[in-house]
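I have a structure I would like to understand better, so I am pasting it below and will then ask my questions one at a time.
Removed: one protein chain of the complex. Kept in place: all other protein chains.
Every chain is named by a letter (A, B and C) in the order it is written, and numbering of its residues begins at 1.
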């Protein structure tokens, strides 16, 4: 029904837009933006907004750059307005003076984005727009404030309270599944048959967060294996020849792949909420599950080994080296060197076990000599783990992992 | 599914919350707010937020007042931060300096509201919170800036692009229908039988806007009658004894009642979008429809007659007086005196016909001596009507209504 | 979507039907039936069928009688065909001879009903048709074979495997809820507010069986209360002033009302499947539930007391009399006298407890002096209870009920 009503809307707007297009076609993009910002009562706002979005979709790289430069300069805050409205607000704190101050502080590009978003389906296009912007920013740092505003808006629009968790399985729409294939970032899915192996068996699950306005676009998804015991090899998990078990018989849920899908939502974090929600849903559905772990790559291990002055290579086997790295290798801010470690430890997980020969793929060899790690999500402890990690930079780990790490005696 | 997953979430959070509640129970509301604002990584954020919302739900009027005062004072912008961050941004415009400026300009109460909104279902509670605030503001104007921030957030969250139009009919959930009964503001619905008469017949329709995070709460709805010809009496439309027609045989769609449902969304306008969307949907479904009109009350007529110096009562019959009022009675800003007229004319509608004895209910008699008006929505003209109205304060009207108005010769 | 596609279908068929109606209008109902039975390839079958159903809907009582008489006589089996086709089949058992025999044995009215059922929505109309037939049969026993055929078809169409169990709650469509109000047969629902009290609280449930082709018509439904302990009064269950409990805190599910909805499905039994399915669903959803009982009326008690020669009235209090009645009062076939007892005991339940002053409504007083009974559904025992009841006519009961019954010493 919703799809249908949007379809109708599209048909209707298209017709209506044709009537308007004569007035519109001769105006520059910046003029249209000003029209949209000044339009009252929304009468022609949606049509103007759709027109601008369509125009953007057809722009060359240069035209897009010009558009963002327009946003950066012409729709920037005016410092004199900020200061004078602030003074008036301080003199007489009231509705009108505060509203004027708030308006002066917010660059008009934020309101432009909100008005573009009136068009059904626009949210996804705006996410795409920021993706373009992020690409350009590397060479044009002056566009960074525009990105700060996009991110501010998106953090509000993609608030956890607005997201919907949906299971993704073999009865999901093909148009969503083809995106799972495209977006899987950790362990590539090479065909629809491979996808079916990850979604259809009763001991496999997948969940994603969706936003109601981008209903066929997952924002992030996690793939889960239900197992007996904690696994120590991703190839064993994914092999064609494994024997399926009944979901009710599993005692462990393994999060073996988490993929962000939208480059345009960089910096808006969903992973922590997703894992906690999935732990909660699975606990309810399958009361026999008692252990929730990841089977995670250690992407920074070899890079760090190459850069460190410590000579630990001869000191220990690969497993202990990985343990040592996870517990001891730090950045200058005392946070772990490993990005995946930072993510899970920041969520309140702990380092549970380390395995050699756990990812024997070329990529696994290259990044960590095949080592992988299980991070454990123990709901009764994640809050205090998180506090220790954020407050004191303590990496919480199991006794076994600590022992492995302790066995390494690096010489500098 | 969504309902179910939220249910699970609730169960889970509740359990988790119990663990947390010992740390929480001894802290003041303002301390909890500071905790929530300082919490990183969302680990305990959702739980803190739920706790705060629950606490708010149980507050007395005095406690709520104190809470809003806390928001107004303790979570206010700091003018020195604004100015110093602005100076740094101007010196060196970059990501970091702009982000600091943007953060300084935005009072922390906005971030508080966003973090409260992480809880599934919180959006409706925040709307309710603003409703409370609006009630308090009359006596406490110093709270007005808090409301400006709520409204700013809500305008972003309840953006047209996020709303979903849904038909409301006799197969809709009872929990939504009971709200239609409660919220109908124009022509009261006095029982479920009355409601059935407005929803079930094939020549009756109802549509509402919904927000995905408040799925069982209409934001605004419109009731529509499908008729042959333009009706001139609301009692004829609603009578028990009327004879139903086939929807396909109707040539006219009559919007005879539009009701806003959420006091906490005051100032966020949905009506214009709703009408246009419904016109578009009905056009597609029922190609025989050629006329889209309202049958609207004239709520300000008698009030204006009582206040004007013009002596027009003896000059003309009631119909012509109503026409004169709609076309000529203006406020000091040259906008029409009548609020319903301002709404429809602002949307680009025109004054199409005026009827005496059209609403013979006590309320109809009281506000307009029984007169009502049809505003016409002609999609090919609403854009230019709107421009004329906003730009030149011109009230566009049919020749017939102009003639009626012209026949009135008031003596001052 | 389904509703929509049916709508389209209706529109289409209506148009198509107009073209056909000229050929159709002059033909008698029996001629149309013969046309429908002889039509090949379904080309005009659906249209003919719809025409016949529409015609039936407009018939007087006399015309309906004539229609059923036509079915009874003109569409009856031909005994000579039965015998000759049987002989041929015995001579040469093969596909063709068997098909001829099967065709000869089945009266053509069965095929007529199947062809009428090609029309979307027809199933409900055929159920209605049988309801009419059941009413007429009392005076016209010669129509009974027609009913045997209807029942045979309906038993196949309304097979358990085709039914769908759906929860009915306050978010169910109003068009279904108004039927719950209308069909409740045990404890009347007197208003929408009363209905809300039975459906909305977290400790109340309702479930119904639906057939996919009659999606807005419940076939049977059961109302459930979740309680702590087994209740002994239906007024306590239904009172306005009771205090709601959390569903998770309940240990007992009470089936306090079961209502069949379709008179036209008389003799097709759904109750046993419904109760077992609901026990199973609730067990899964609410693992704390350990007891599944009814709170049932004893409709035959006073009637039996009035008819029996036994003088037990002075011997015991009302509770013991009810126990005695349930265990000892039998029909000539050794089955219990009480119809509700026969239903639950036949399902494998046992007589668990008997209560005086449990239904103090006028109807409760009238039928059983206010006594009610709990039948217990213990899944681990229902199979053997059922065997004992069906095989040996043993009424299984708790020790407490047996003791109560044993305390009654009737004098004949």
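The rule we apply is simple: contacts are C-beta pairs under 8 Å (C-beta built on N, C-alpha and C of every residue); 3 or more make two chains touch, one makes a residue touch a chain.
All figures in this text were calculated on a predicted structure; none of them were measured in a lab.
Asks: Given that one chain is not shown, which residue among A:31, A:54, A:74 or A:216 touches it?
Replies: Selected residue, touching the omitted chain: A:216.
Asks: Would you indicate which residue among C:57, C:83 or C:403 is in contact with the undisplayed chain?
Replies: The one listed residue touching the chain not shown is C:83.
Asks: Looking at C:70, C:98 or C:304, which residue reaches the missing chain?
Replies: C:98
Asks: For the chain left out of this view, which of C:157, C:221 or C:255 touches it?
Replies: That would be C:157, which touches the missing chain.
Asks: From the list C:213, C:260 or C:302, which touches the chain that is not on show?
Replies: C:213
Asks: Residues of chain A in contact with the chain that isn't shown?
Replies: Chain A touches the missing chain through residues 170-175, 177-178, 192, 196, 200, 216.
Asks: With the missing chain put back, which residues of chain C would touch it? List them for me.
Replies: 1-2, 5, 8-9, 11-13, 16, 19-20, 40-44, 46, 77, 79, 82-83, 86, 90, 93-95, 98-99, 101-102, 105-106, 114, 117-123, 141-142, 144-145, 147-149, 152-153, 155-157, 159-162, 164-167, 212-213, 269, 272-273, 277, 280-281, 283-284, 346-348, 379-380, 382-383, 386, 390
Here is the rule we go by: only the chains that are shown with their structure count from here on.
Asks: Taking all residue numbers at the chain A/chain B interface, are over half used by both copies (same) or under half (different)?
Replies: At the contact between chain A and chain B, which are copies of one sequence, the residues are largely the same (over half shared).
Asks: Starting from the mean Cα coordinates of chain B and chain C, work out the distance between those two points in Å.
Replies: The answer is 47 Å.
Asks: Which integer distance in Å separates the CA centroid of chain A from that of chain B?
Replies: So the centre of chain A lies 34 Å away from the centre of chain B.
Asks: Touching at least two other chains at once: which residues of chain C meet that condition?
Replies: none
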